[in-house]
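Note that this is a trimmed complex: some chains were dropped, and none of the rest were shifted.
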Amino acid sequence: SIPPGVLPLRCQPPVWGRATRQPPGFPLTPCRAFSNNKIQVELDQSSGVATMKFKSPPVNSLSLDFLTEFCISLEKLENDRDCRGVIFTSAVPRIFSSGLDIMEMCGKSTEHYAEFWRAVQEMWLRLYGSNMVTVAAVNGSSPAGGCLIALTCDYRIMVENPKFSIGLNEAQLGIVAPFWFKDTFVNTVGHRVAERSLQLGSLHPAPEAHKLGLVDELVPEEKLQEKAAAVMAQWLALPDHARQLTKSMMRKAVLDRLVAHREEDIQNFISFISKESIQKSLRMYMEMLKKKKS
Amino acid sequence: SIPPGVLPLRCQPPVWGRATRQPPGFPLTPCRAFSNNKIQVELDQSSGVATMKFKSPPVNSLSLDFLTEFCISLEKLENDRDCRGVIFTSAVPRIFSSGLDIMEMCGKSTEHYAEFWRAVQEMWLRLYGSNMVTVAAVNGSSPAGGCLIALTCDYRIMVENPKFSIGLNEAQLGIVAPFWFKDTFVNTVGHRVAERSLQLGSLHPAPEAHKLGLVDELVPEEKLQEKAAAVMAQWLALPDHARQLTKSMMRKAVLDRLVAHREEDIQNFISFISKESIQKSLRMYMEMLKKKKS
């Protein structure tokens, strides 16, 4: 139903920067079952439920390419009348998503930082404001931006393995989660838990995350997809229109805040990330990760 | 102390629409013990505690007449210096209140919808902003507007029977709770529980409602009135003035929001409820209720 090369946007703002620069003849794969490089999408037409599987080894990091694919895929589902809900999960063992790709924030141009940050904003705006039911099936660790994706869904189910952890751990890296990460966190776990967890940059093992309300439910790994489908069916039993209006009522204030301060937020990100001290600590962090690997 | 036919209003806004149109000679029953059609009011002068018993079978639905009586009764108590607290409970077995009367929202004129919605607003404005201590003794199920009455009190005690449930289940009927229902809900259970419960239109059995913080306490049915009296005594042990100022400080932001957007909220209600799709789904719901009865 979507003509190739045209990306219909659900609503005027937010317009996702990159999409408008897509060359007109860009061949989009057919909507019903498509897979690009980093995300695999399947739509079960009988249930109206799509699954978006993150498949960007080694750790599903949120690179500009990943975010681009994410937004295009989400947009296509959003505009597909046969799709009413999406389950997000990982095809990579033991990791849901490691969060924003540090490579995109290190040693790049101001223009690149702006483009990257706009894509992060766009991902959140589209997902937090989605009309579809969104369920995170968290089958691995989920730090920083990975945690944000989960928080931005309507419901979070996590594998009960205490080796898997989740949290906005930006402070550990010497950086600060932006205000809309914080707003999403506060809306989920309340002000006090957010204040403590964000300042400590805590990564909460699954059982603790559940206790704090960061995830709604824990299940054994082999039950995860079944449980996600059952939760989805429960949410889809409601009439879409009333559910969507209710969701919008709950989330509008926080969404509007980023829409109103979007360019300012990009400038803040650029000036923060461009600091030599921040660049240095990110480089050190990457060195550490490389040593860990080898 | 209140001359017949005059309804002294505690404060300028909110002025309750209907009251001003009350004919001057309308004979109000004496304040100390009065019963109209749908609500039975008793004031124990020694304790300063009134009880308002909902007595509108079969399900204490909040019709325009019920809301009118509710506001008049509450206003009389509010202006009675001998009354410092009110306990709300039901005289109908197994139901506290079934919420807004669907008959008032189905196949009526725009003027009627406006009058009805203004009365719903008025009930909430007066109750949420009451200077008296308000305790809900929830002795039966309490969906939608029934739940709102409970949430709007200072304290909620519910019979521990798991067959009794409570919640803002509007979404189940294809309609949306207005923003001030939502604000009251969020102030009680926090953002996350509200987001999930409102989108699913959940009716929570008493034990679950207690766990979520939707009610403060569970008691066996035979202990309910005794417990309500004990809680009331605890709250009345505080000096009225400091307690009232504190209550106002906690609730002012949310009250002010409706006062500022009252006419807009009425227009929203009218345009929403007048939609043929909504009318159709309300008619179907009423059919279902009728079949259930017979």
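Per-chain residue numbering starts at 1, and chain names A and B are given in the order in which the chains are listed.
Throughout what follows, a residue touches a chain if its C-beta (ideal position, glycine included) is under 8 Å from a C-beta of that chain, and two chains touch if they have at least 3 such contacts.
Since the model is a prediction, treat every value here as computed from it, not as a measurement.
The complex is built from one repeated protein sequence; 2 chains are visible, and the structure file as a whole lists 3 copies.
Following the convention adopted for this analysis, only the chains that are shown with their structure count from here on.
Chains compared, subunit A against subunit B: the Cα-based superposition rotates one onto the other by 120 degrees, nearest 5.
Centroid to centroid, with C-alpha atoms defining each point, subunit A and subunit B lie 40 Å apart. Residue ranges on subunit B touching subunit A, taken from their complex, read 170-177, 179, 182, 190-192, 194-196, 198-201, 277, 281. By the touch rule above, subunit A contacts subunit B in their complex via residues 154-155, 186-190, 213, 216, 234-235, 238-239, 241-243, 245-247, 249-251.
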